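Just one protein chain is left out here, and the rest sit where they should.
And now, chain A:
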Amino acid sequence: MVDNCEEVPTKEVIEFRPPLYKQRYFFVKNLVQQHKPKKVADLGFGDATLIWMLKYHHCIEHLVGVDTYAGSTSQWEISNLSPSVGDYLVPRDLDLTITLYRGSAVQKDSRLVGFDLMTCIELIEHLDSEDLAKFPEVVFGYYSPRIIIISTPNSEFNPLFPASTFRHLDHKFEWNRMQFQTWASDVANLYNYSVEFTGVGSPPAGAEHVGYCTQIGVFQKNEAKATESCISTPEEHVYETVFTTAYPSLQEKKNLLLVLSAEVLRASNSMRLRFIVDPKKKVNGRLVPEDSCVPRYGLIVTDAQRAQIESSPKPYCVGKKFYVPLERLITFPKVNRLVDSVERLRSLLSEALKLNRDQSALQVDLHDHYSRTMLSY
């Protein structure tokens, strides 16, 4: 139930930059950045904009949306929630599944238990009093995620808008700060959460007293005890799945191999070009660089990284082949990020690329079309 009508009817009075709905989403994004939740659910996902924005966060592995008007399967199938070609080219580090359910935030579904973060952005004001009464029990009591974010309009801000009604036709109520905070504190107490209040959409100069246009409560569960063990509730699948998709990730070996070999080839290529132009000497039938043969740009960011590469075994050349020791390859930050040991690097690379006989180094051609035609050294 994302509504951004705050900014629609009132152009001349108040315009938020960025738009208020974005400010709310960015608020959530920041919190995700801060707490790194693995499982995130958005109750009342509306057009799934927030879900889409959250899918870019690497920490999230499960992203779930629930909405009473969840649209059709085909609608989401073709939406930007599905993995794109780019997601195959650059797989995520961790798996990610996105699932959208049709259902209401006042129905219990066991699949939503045990989440790290739940967001209810502009949701509660759409609930009638009966549903609002059930809401805390379901979300706080049953789902009981680590963190809950609830945002709702602040009615004190409304006089700044020309229209005197609710901000959206479907709103059942709009609370002032006092009302929201009382409700929230009661709920927090009851379910053993602590709550902090903030908001987005700062009031214009001179009207600071009305507070944020959107008020937000951030609830954190108090005990850090493992509550999951006690939730052996029976499986209850009330929500209808309208869409689910899984993203390719580096957890899958095929993807890891692809990214790793691209990274390794990138590193070896930069060293190869250096090698070609740098002075070399012959040692035991090998052509070895006199310098450290560290690429000067791009792949390395810090001096420490550079030093580490420098201290690793140098690449060498035999005949028309160029060899890069795996021990050197693994010092490259982007390679290191993917595999942690030379053994692992070896076992992976041996499936994808050509290694030398004793499997200690990567073997590539010394010259390619570019170096042959362009580097006239």
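By our rule, contacts are C-beta pairs under 8 Å (C-beta built on N, C-alpha and C of every residue); 3 or more make two chains touch, one makes a residue touch a chain; residues count from 1.
FYI, contacts and distances are computed from a predicted model.
This complex has a chain not shown, and the name its UniProt record holds, of "Neuronal-specific septin-3", "Dynein light chain Tctex-type 1", "Proteasome subunit beta" or "Piwi-like protein 1", is "Piwi-like protein 1".
In the full complex, chain A contacts the hidden chain through residues 2-5, 8, 17-18, 26, 47-49, 52-53, 56-58, 71-72, 74-80, 84-90, 168, 254, 257-259, 261-262, 265-266, 269-270, 273-274, 276-278, 295-298, 301, 352-354, 368-370, 372-375.
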